[in-house]
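Left out: one protein chain. Kept in place: all the others.
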Amino acid sequence: MPITPTHYMLLSAALFIIGVIGVMVRRNIIIIFMSIELILNAVNINLVAFSAQLHNVIGQVFAIFVIAVAAAEAAVGLGIILAFYRNKESVNIDEMNLMRW
Amino acid sequence: MFDTSELVINMGPQHPSTHGVLRVILRLDGEKVVDAEVVIGYLHRGIEKLSENRNWTQIVLLTDRMDYVAAATSNVGYCETVEKLLNVEVPRRAQYVRTILMELQRIASHCLWVGTHAMDIGAMTVFLYAFRERELILDLFEEFCGARLTYNSMRIGGLPQDIPPGWDKKVLAFCDIMDGKIDEYETLLTHNRIWLERTKGIGVISGPEAIGLGLCGPALRGSGVARDVRKDEPYSAYAEMDFDVPVGVQGDTYDRYLVRMEEFRQSLRIIRQATQGIPEGPIVGKVPRLIKPAAGETYHAIESPKGELGYFIVSDGKSTNPYRFRVRPPSFCNLQGLPRLVRGHLVADVVALIGSIDIVLGEVDR
Amino acid sequence: MLQAIAFYTIAAFILGFAVLVVTTKDTVHSVLFLVLDFLFVAALYVMLNAQFLAVIQILVYAGGIVVLYLFVVMLVNLKRPPEAHSDPHRMTKFGFGLAAAVLIELGAILVSGYMKAPAVAATATEASMPVSGNTEQVGWLLYTSYLIPFEIASMLLLVAMIGAIVLAKREL
Partner (left out) sequence: MIDQFLIPLIKILIVLNATLVGVSYMTLLERKVIAWVQSRLGPMRVGPQGVLQPIADAVKLMLKEDITPTKADRWVFTAAPVISMVPALIVYAVIPFGPTVHLFGRDVSLYITDVNVGLLYIVSVASVGVYGIILAGYASNSKFPLLASLRASAQLISYEIAVTMTLVSVILVAGSLSMVSIVNAQYNSRVWFGFVQPVAFVIFFIGSLAETNRAPFDLPEAEQELTGGFHTEYSGMRFALFFLAEYANMIVVSSVATTLFFGGWLRPFPNVSALHFLGVVPSWMWFLIKSFVFLYIFIWVRATLPRYRYDQLMRLGWKVLIPLAIANLVVTGIVKVMLF
């Protein structure tokens, strides 16, 4: 059975859904961030799959940009988590309901 | 965890670099030491109380067990105190041999110090080099009194026996070997950039503050205070010796290191002078068979490798035991400066500073 | 055949670890599963002939970003469970509903048998590039057509770096 881009899309969609569920269900903000990483990876799988299918490396270039964005997001996000934790001794997203503290 | 709260770390009593069974409770902010509390007493054997139930001669053996890396110095210090109490004149030959033994002991003790201090900072080779030379000194001691660690090498009024024939030649030969070895240690450490970075500016303490904390010995001299009992209140044959008292400038770990390195050389100088000038004569003074000093008290201090080692002894004039026996151990007095020294430094500096004040727990706890 | 086995194995691992990431109670374990997940994604990239990206995936994600996560998890040693407090306004059910809807769509795709390989000719880009080899091609594109986005990405990383320092440092 040949592996078509549809297979990769399905895999990517499933990973995406798992990520979305993680974001929605979990209240630990670190887990939520990791779920976002899963979502970004789902996107990357798609990009790379199409890049392979179309014999065009532009998809991979975009995947690299996505990784760069993920790195930036992780750095800033984790900085926010640390700042929040320092003030509230918690990483529960439901307690993060103030714009400033 | 490290940003939001202080972390309490228990360093010791089983820790590779607390030199025995010292326990330091560190309060850390990140890796920075906010406060330190020294807990001692894990090696307490009650030597002072024990001494009050031994007769005067037996106590010499107990003093071995205090500073066990410089037992001969403790022996001499005790014997001199009792001699002071008894008003006994010690023959000059004995005085000279005592001086040689004490200075050899100082070198042995400093060898151990430089080795462990360097080992704590991570230079492991110096440790083995220094122990190699310490072994030579132990051989000399073995030849003199038969023991290698707890010598019991002194008697009240003089020496237990005369020096073996040819011993003085061996001492001089050792001095020649040691000269080069000290340079060897210095090559490995003194100008090593990592060593400089690890020791310069660490645990800086000014002269007046060091006096206020009761520091003594090289730890005090590192801060620029030229206090040395050998010079200030000469005992044994030190009055006849020509030597310098090295002092530091900054009062940091590096200066304390330099002071001790220079003391190596000064000790060799003293040993050479003393060995070449050993006078002929008896080795024991006129000591009564039954030692029973008249009622009274006395305090006598000597310069042990770690600092001012003092004995305070009270005799009631009736029994053959001291009525009260109290030691002023240099390690103990230096150790109380540790919390002041480590405050504001990093965890890694704590071990450097413990090494830099050169403590022996046997003496701290007694 | 071999390719199918590889794909299904890797896909199973990716999805399995992803599920573990979002369901595990212990945050450190969750981070570990995330690393494993990323490693398998990298394996998938190798399968797709994107070696450079696979290595970057390991280097940046597994070696960098996730270590950062691990650091944060270890720094925030929680005295109470992070999920104790629940906001009454949360729309968990709505979220599950949405996810279910997407899942049904996926199932529909599967059932409809829309899984045959589309015949796509290689686009002209690859042939027109003066270099061969995956790494060289990616590099070529990054430094020619996509130079400005590339520089913007570097700016973004710089800003993120400064932002993270400002946020995480206690006193500035």
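Read from first to last, the chains carry the letters A, B and C; within each, the first residue is number 1.
Here is the rule we use: a residue touches a chain if its C-beta (ideal position, glycine included) is under 8 Å from a C-beta of that chain, and two chains touch if they have at least 3 such contacts.
Small disclaimer: the values here were computed from a predicted structure and weren't measured.
Colleague: According to the contact rule at the top, which chains on display are touched by the left-out chain?
Modeller: Taken over the complete structure, the missing chain's partners among displayed chains are B, C.
Colleague: Using the touch definition up top, pick the residue from B:K49, B:R132 or B:R148 that touches the left-out chain.
Modeller: From the options B:K49, B:R132 or B:R148, the contact with the absent chain belongs to B:R132.
Colleague: Of B:E89, B:D139, B:D183 or B:E197, which sits in contact with the chain we cannot see?
Modeller: Per the contact definition at the top, the residue touching the missing chain is B:E197.
Colleague: Take the complete complex as the reference. Which residues in chain B touch the chain that isn't displayed?
Modeller: Listed in rising order, the touching residues are 2, 7, 9, 15-17, 31, 118-125, 128-129, 132, 188-189, 192, 194-195, 197-198, 346-351.
Colleague: State which residues belonging to chain C touch the missing partner chain.
Modeller: The missing chain touches chain C at positions 26, 28-29, 32, 35, 39, 51-52, 55-56, 58-59, 62-64, 67, 70-71, 74, 133-135.
To be clear about the criterion, only the chains that are shown with their structure count from here on.
Colleague: Could you tell me which two chains share the largest number of C-beta contact pairs?
Modeller: Maximum number of inter-chain contact pairs occurs for A-C.
Colleague: Using the average of all C-alpha atoms in each chain as its centre, how far is it in Å between chain B and chain C?
Modeller: Centre-to-centre distance between chain B and chain C: 63 Å.
Colleague: Using mean CA coordinates as chain centres, what's the chain A-chain C distance in Å?
Modeller: Taking the average C-alpha coordinate of chain A and of chain C, the gap between them is 6 Å.
Colleague: Two-or-more-chain contact residues of chain C, please, as numbers and ranges.
Modeller: Residue numbers touching two or more other chains: 75-76, 170.
Colleague: What are the residues of chain B that contact at least two other chains?
Modeller: Correct list: 3.
Colleague: Can you list the residues on chain C that touch chain A in the complex?
Modeller: 1, 3-4, 7, 11, 14-15, 18-19, 21-22, 27, 30-31, 34, 37-38, 41, 44-45, 48-50, 52-53, 56-57, 60-61, 64-65, 68-69, 71-73, 75-76, 78-80, 82-87, 90-92, 95-96, 98-99, 102-103, 106, 109-110, 114-118, 120, 122-123, 125-126, 134, 137-138, 141-142, 145-146, 149-150, 153, 156-157, 159-161, 163-168, 170
Colleague: Within their complex, state which residues of chain A touch chain C.
Modeller: Listed in rising order, the residues of chain A that touch chain C are 1-8, 10-11, 13-22, 24-31, 33-35, 37-38, 41, 44-45, 48-49, 51-58, 60-61, 63-65, 67-76, 78-83, 85-86, 89-92, 94-95, 97.
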